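A quick write-up on the structure given underneath.
A single protein chain has been removed from this complex, and every other one stays in its place.
Per-chain residue numbering starts at 1, and chain names A and B are given in the order in which the chains are listed.
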Amino acid sequence: MAFLVAHFTQIVFYVLALLAVLGGIGVVTFKNPVHSALSLLGTFLMVAGLFVLRHAEFLAAVQVLVYAGGIMVLFLFVIMLVNVKKLQPEAVFLSAQAPMAVLAGVLVGALVAFGLLAGKLAAAGGVPAALQTVDGKVLGNTEAVGWLLYRQYLVPFEVVSVVLLVAMVGAIVFGLKSASLDRGEGRAER
Amino acid sequence: MTVSSTQSLTERHPLADAFPGDGVETIGNDADGHTVLAVDRSHLLEILRQLRDDDRFRCDFLSDICGVDYPDRQQRFDVVYHLANLDSGERYRVKVAVDEDDAVLPSAYGVWKAADWFEREVWDMFGVRFEGHPNLKRILTHEAFHGHPLRKDYDPGQRWLLTEKDIMTPEWAREEQLDDQHMESQVLNLGPSHPATHGTLRTVLRLEGENIVKAESEIGYLHRCFEKMSETHGWQQVIPYTDRLNYCSSMINGVGYALAVENMLGIEAPPRAQVVRVILSELSRIMDHAVCLGANLVDLGALTNFWYFFQIREEIYGLLESCAGGRLTVSYARIGGLAHDVPADFEEQVRRLLDYIPPFVADVDKLITRNRIFRDRTEGIGVLSPEEAVAWGWTGPCLRACGVPYDVRKAHPYMGYEQYEFDVPVATTGDTYARYLVRMEEIRQSLRIIRQAIDNLPGGPVITDDHHVALPPKEKVYTEMESLIWHFKLIFEGIKVPPGDAYHFTEGANGELGYYIVSDGSGTPYRIKVRPPCFALYQAYPHILEGLLVPDAIAILGSLNIIAGELDR
Partner (left out) sequence: MWAEILVIVIKVVVVSSVLLTLVPIMVWVERRGAAMIQDRLGPNRVGPFGLLQPIVDAVKLITKEDLTPSGVKGVDRLLYLLAPSIALVVAISVFIAVPFGFDPGLKLFGHAIDGFIVAPNLNLGILYIFAIASLGVYSVVLAGWASNNKYSLMGGIRASAQMVSYELAMTISVVGVLMVSGSFGLQDVVLHQSGTWFGFIPRWNVFPQIIGAITFIVAAFAETNRLPFDLVEAEAELVVGYHTEYSSMRFAAFFMSEYVNMVTASSLIVILFFGGWTLPGFATPAGWLGALVSIGIFAVKVAFFLWFFVWVRWTLPRFRFDQLMALGWKTMIPLAVLNFLLVGAGMALRNL
């Protein structure tokens, strides 16, 4: 009992982390795309839990609101709309992408190992100093995020939003073009 | 036994010159003034084309195609085309005889689209093939059916079992289709048991998302071959069957049938019966429109209006019950008049209804007519141009919503409709909203007719005193020898309708309700063919759907008012 109370955070962390990894494995192993999407949803929710552990409630809420409640729903929408259940690709164990994937995996693993060995990650424990007080405000980390985002990092934030806007416009242009080519102009208006 | 297939033919008919070739065998007029042509099969199509295109005829409207079986004749089947010029009101009947061994005719689908399902019905019922028909399949019976039920030698005792593998599936719905983006378009069965069909209708849809790419309708789930049953019953006994055609307005069907037989007998119902028939028919029309609009609005999510309309229907049923005893199937009309007189408080009850109905209609009007959501759902949805509507054989409120002011009550007045002052509402857009508006206005116009009729309700008997048609009163049967003989002969032999054929049509709640009757002079009908207005309406339905969405399909279906009892007979 005393152990549980003392190590409560760690225990929760490892449970969440394990579930998140399992969800990630589920994404790539499930045959049915809907099941894969639901695994990804599980991973998102677990990651939101990890954010809560790090006292980043705002991030957790946004993670759930945007990723779980928005983006994943759209994924499911598309999967169900085109009904890809019947379009199973042939099972290829090692495709052309495999060597690159292995390389990427090794690189990421090496990075994490280096970070752990060099002690860089261990120092990041506890409540991040930046979030404790920002400009003398400690009222809640939402406000702290706001202060950081709209004061200190205003320009990068705006640049990112412009990049996203451009990406969105591009996506719409591509989508419209193929729609009007395939189905005639009239159908696009419906 | 042979039945003369035409009557009162003259040697030189004024229109005989229009057909210089030898395709037309005989031409003449029947007692109703309809032009009757007997045509040779080899020239059928060109004569039909001429009837449509020639300025002397301009038959833009094919109202019905039906078969008649004469087993003793050399050429066994007659196929009868009922045509009309909607502008002049002239009616034509084209008959073509075919052999049993070589029962093939050219399809008239290329001339009038309305021929589509009517030809399928003739194929189904008589086994006459139509060459060039795009989709000649059974329509009222099912895929596992053998034989053709309306042939005189078909044994109605046979049973045919439909198994799952035989269920009608259109060619295009059988296999998966992928478009060029590898997206699968799915096949959806709308019906036969679906909340929006309000009966058993089935429409197979191919969908891309919710867009309808292709559609085909299947009917016949309620088919009971009422026309076959009529052939073994007396003339009066057919009336209960007619109640089950359009069961939302059963009075109109019975009256239509009675009028058709009276027309062949050359008698007329007494004035009181005529006026009561008008009042009850118009009330039935209100009821039918109320049910149609109510159901249509339920399908669009507006349940409250359905209840308002059903309140109207409930009260009208009350009146019908007090007159006829029955509510849904009234069986109140008789050949020669009515079953019995109306109750003493009839006038009072009708006047109460006249005050009772308008507030409900006004409530719905306020809730719906200018409702933004309703208009967005219905305006521009399910549009049919006037030409197309006529070509598909549409009649009634749906045709008038397309802008064609054809109403049998005005064009060919019967039952004294010429005495009443009423307007025929016409819309121009031909969409679902227009059909709603026309029906709403027709409810008001019907109320107007009823008001005039109840003000001039004459006294007197409600059934003809021609005792070759109607039974003499009981007290006379017991006291007079002559009446006893009439009673005996009518019960044992039935009404003797003179041999011949006639097509009589009235304005049903859904449009032109026609009865084509062939009599051989015996006490039972030789052949009765009903022209149900729904049949023509519904055959256009799958064609309207293409390019629309599933919710539109629901909105349109409700506005067409498809009544399965009338559609499948």
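We adopt the following convention: a residue touches a chain if its C-beta (ideal position, glycine included) is under 8 Å from a C-beta of that chain, and two chains touch if they have at least 3 such contacts.
Owing to the predicted nature of the structure, the values given are computational and were not obtained by experimental measurement.
Listed residues A:L4, A:V28 or A:L74: the one in touch with the omitted chain is A:L74. Here the missing chain is touched by one residue of B:G301, B:P343 or B:G521, and it is B:G301.
In the complete complex, the residue from B:R377, B:H487 or B:R569 that touches the missing chain is B:R377. Annotation for subunit B: contacts to the undisplayed chain at residues 186, 188, 194-196, 210, 297-304, 307-308, 311, 367-368, 371, 373-374, 376-377, 549-552, 554. Interface residues of subunit A with the unshown chain, by the touch rule above, are 30, 32, 34-35, 38, 41, 57-58, 60-62, 64-65, 68-70, 73-74, 76-77, 80-81, 140, 142, 190.
Heads up, the rule we're going with is that only the chains that are shown with their structure count from here on.
Per-chain CA centroids place subunit A at a distance of 63 Å from subunit B.
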